[in-house]
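Removed from the display is one protein chain of the complex; every other protein chain stays in position.
The block that comes next holds subunit A.
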Amino acid sequence: MIKAILIFNNHGKPRLSKFYQRYVRGRASLYCCNCIHSGLIGGSDNKLIYRHYATLYFVFCVDSSESELGILDLIQVFVETLDKCFENVCELDLIFHVDKVHNILAEMVMGGMVLETNMNEIVTQIDAQNKLEKSEVSHICHWYQCALIVL
């Protein structure tokens, strides 16, 4: 099981945090890596697996049932997917569109279990959802336009 997925930059600023196990948190989550180290999450059966891309660290906290290589591969898929969805992803994308990152992650990992590792499949689903969202938003915009005219 994956217990937590964190992305933070070289200065330790969190860019995304997703916990699949509950823990008591406060402002301290800024120092989330310390929390994991000290075993705040999930007791002692912990492994931290991470990869460093440019200015970002992608950290997965997992238990002993996960293979290190498998997780490294997963991180790669995650980053490639981000790259595809954001077209040349960079830290700023993650800062301003953290909700989208969450949505992408939701197509890969669900409740701490790996859902999909095939990048094409993930991208297809994300695209379909974006399309759905767009059609809804354009509908809403249309509604606003009408409302303005009425006013």
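To be clear about the criterion, a contact is a pair of C-beta atoms (placed from the backbone, for glycine too) under 8 Å apart; a residue touches a chain by one contact, two chains touch by 3 or more; residues count from 1.
To be clear about the criterion, contacts and distances are computed from a predicted model.
A chain of this complex does not appear here, and its UniProt-recorded name among "AP-3 complex subunit delta-1", "Thioredoxin domain-containing protein", "ER membrane protein complex subunit 4" or "Phospholipid-transporting ATPase" is "AP-3 complex subunit delta-1". Contact residues of subunit A toward the unshown chain are 1, 14, 16-18, 20, 22, 25-30, 51-56, 65, 67, 69-70, 73-74, 79, 83, 88-92, 95-99, 102-103, 106, 110-118, 121, 125, 128-129, 132-133, 136-137, 140, 144, 147-148, 150-151.
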